[in-house]
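The other protein chains are all here in position, but one chain of the complex has been omitted.
Should a chain be cited, it is by its letter among A and B, assigned in written order, with residues numbered from 1 in that chain.
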Amino acid sequence: MATTAISQTPSFSETFFSSLYKVENGERFRTCLQCGSCSGVCPFGYLMDYPPGRMIAGLRADEFNLVMETDTVWMCVSCYACAQICPSKIPITAGLMTRTKEELLLAGNVPSELQSALENSQRYGNPMGESPRKRADWILGIEPQVTILGKDRRPVDILWFVGDYPSYHTRVQSVAKSLAKVLNALGVNFGILGPEENSDGDTQRLAGERGLFEMLAEKNGKIFSRYQFDRIITSDPHAYNALKNEYPTLGITYPVQHYTQFLAERIDQLKPLLVKEIQATVTYHDPCYLGRVNGIFTEPRILLEAIPGIKLVEMSHNQTSSLCCGGGGGGMWLDGFQWEKAHARLSEWRVREAVDIGANILAVACPYEPPRFEDAVKTIPQAEQLAVKDIVELLADALG
Amino acid sequence: MNQDIFVAIEHLRGKVSEISYIMLAAAHALAKETGGQVAAIVFGQNAQSITSDFNADKVMYVDHPLLKDFNPEAYQKSMVGIIDEYKPRAVIFGHTTVGMDIVGGISAHLGLPLVSSVRTIEAGSKLISQICGGKIMAECDLPEGTALITLVPGGYKPEQGQAPQSPPLTSITPQQLGDLRISLNQYLEPESGDIDITKEPLLIAVGRGIQTQDNISLAEELAQAMGGEVCASRPVVDQGWLPTSRLVGKSGATVKPKVYLAIGISGAPEHAEAITGSDVIIAINTDPAAPIFNLAKYGTTADLFELIPLLTEQVRNIKG
Partner (left out) sequence: MNIIVPVKLVPDLVEELSIDSSGVALDTAWLRMIVNEFDDHAIEQAIILKEKTGAHVTIISVNVEGIDDLLFTASAKGADRLIKLTGDVESGVNNHALARGLAAFIKELKPDLILTGVQAHNDLDGSLGPQLAEYLGMPYIGYISGVKADGEKVNVRKEYPGGLIGEMQASLPVLLGIQASEQPPRYVAISKVRQMMKTVSIEEVDLSALDSKGAPVVNRMFQPEATERATMLSENADEAAIQLINIFKELGTL
């Protein structure tokens, strides 16, 4: 038997490359032109040892092991700017960046901040490590009382998937309360899962923990099947993305809308109720997972324009070119790590844009954003007067 | 068997550990119940003088070169010998890196009952233990026979274990220590920090609640504005976010500042025992059930991420 000096087992790069083809549209990796647009548009591309374009080059050169030895892929916030701009329409974010994070995770190369968020998600169903029993504590004081389906087993029209941050984070709970107020004002028949709700798992998936995502999705799927409802709405674009695009691949399929779509459908009913004027120049930040990834741009603007007194202006980066707040892909749980490398936060760039355009209010529609942008406001001297509000908080204010 | 209460005194490099005095105080409380005397058991080499301020009825002292520094094997063998011969009603050990290393082996070797994490002794020889991070208390009767107890700080003040005159000392012949399988190579000093937090009058302490390394700057800015220093509980130091010179707790420093501002710290016993000497503890924690609020004089459940920057700003305004 002839022996060869070269190992016959496929190299890591080869096996990795072939796994990329299995992602939807994955065969497009073969068509990379090495144009560099992805690395250029990537908000942290300048910092990465191997920005997306170079990663693909590394794969082709069978040197991906070099990429695996660096940790700069954890700077990726899964904002989809690269996938958006790629002329060959390569699924860079979902394919390459996520898969690389998965491999790093399997090899145990994961920053400790992220580690605790993942362990907490597994153990408690939320990345903060809070007790699941307290997930619906935010409803206290809301009249009429918010229906928790586990306690009040009645059919509802709408299942509202609240999400981790609106449930537990002290700043973002006000978003949850505001949406409850608006839904009540519209007489919507809705319920929430409360303590039975688990994290949607989408950000954990993009941070490389496919197994954790599947576990959380399965749990949620089981809970959904217990109750009767017509559709799901969510206050979280990441949950929206998961429920709409990822859960069906696991056999969990329900009609789902982001709350901006749901309310925009009912604008004729809602508008007359918006009686209190809010005199402000407002600029809207398109969240990555609502805008760029899922193409929802008009509905949020319809809602804002319905509020009396508001003047809507657009920042220089808007709609598909919107600047990520930095929370995705695990970024929410890698703040220390990313700060060490960059000494700049994406949220600060965005706040500067809002200030430049003369806005009084930066309107958002994703639960990661209020805390991130408010922190950024504190560090930028000219931004002192800038308020950060979720669209639904403004709607709730305008209800009077 | 007599009704005496023995205390396994702990000392480290010539200095008596604070837990020893707390144990002596507890021993008196128990001796009142049993009607016996309090005997301090001291192992060491040329260490007689450390007993000068012990509040004990007597001292039993064993001198041996192998007992100069703590060695679990040597100390356990020596203590087994003493207990077997004198058969006291109870022996109190510290719930520490010294006491806990030997009490379990002694219990197994001599078949003696063992109750751990005891905080106080109450009327009727009832032992009150503190477990589950300080959230649960358990009451047991003093077991029959020679009972072994490990004591945690908090139930008695060290001053109660001190006395102006040294108690009478009897020298006890050392056991045959034989070939030991454990030996001490050397002590390693902690990495020297820039400051000694035990000397600071104002400490701003951060715990798990600070969430990320980067957020520690919030505390540092407040400390700078107020003229204090930053310290931390174990989770923060374990992550490497602050050096061990800043650790406050069982394995770190015990501090007694004028003001101890505890930020995002739950107040678990290992940390609590190191700060009870503070004049005023102020606690910031969003969990109203956090044990720290039982230690603190003032507390708030306001969100530290909102409160600390506000505080820093106002302090800066006042100081101009």
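Criterion: a contact is a pair of C-beta atoms (placed from the backbone, for glycine too) under 8 Å apart; a residue touches a chain by one contact, two chains touch by 3 or more.
Bear in mind the structure is a predicted one, so any value in this text is a computation, not a measurement.
Of B:M1, B:I195 or B:V280, it is B:V280 that touches the chain left out of the display.
Of the candidate positions A:N25, A:T72, A:S88 or A:Q122, contact with the unshown chain belongs to A:Q122. Shown as candidates are B:I216, B:A232 or B:A253; the residue that touches the absent chain is B:A253. Touch with the chain omitted from the figure is made, among B:P143, B:P174 or B:G277, by B:P143.
Considering the complete assembly, chain B touches the hidden chain via residues 12, 17, 69-70, 72-73, 96-97, 100-105, 107-109, 111-117, 126-127, 129-141, 143, 148, 150, 180-191, 202, 226, 238-239, 244-245, 247, 250-254, 258-259, 280-283, 289, 291, 293-303, 306-307, 310-311, 314-315, 318-319. Along chain A, the points of touch with the absent chain fall at residues 102, 105-106, 108, 110, 112, 115, 118-119, 122-124, 129-131, 133, 208-212, 214-215.
Rule of thumb we're sticking to: only the chains that are shown with their structure count from here on.
Distance between chain A and chain B, defined via averaged C-alpha coordinates, is recorded as 46 Å. On the chain B side of its complex with chain A, the touching residues are 212-215, 239, 286, 303, 309. The touching residues of chain A, counted against chain B in their complex, run 112-113, 170-171, 335-336, 339-340, 378.
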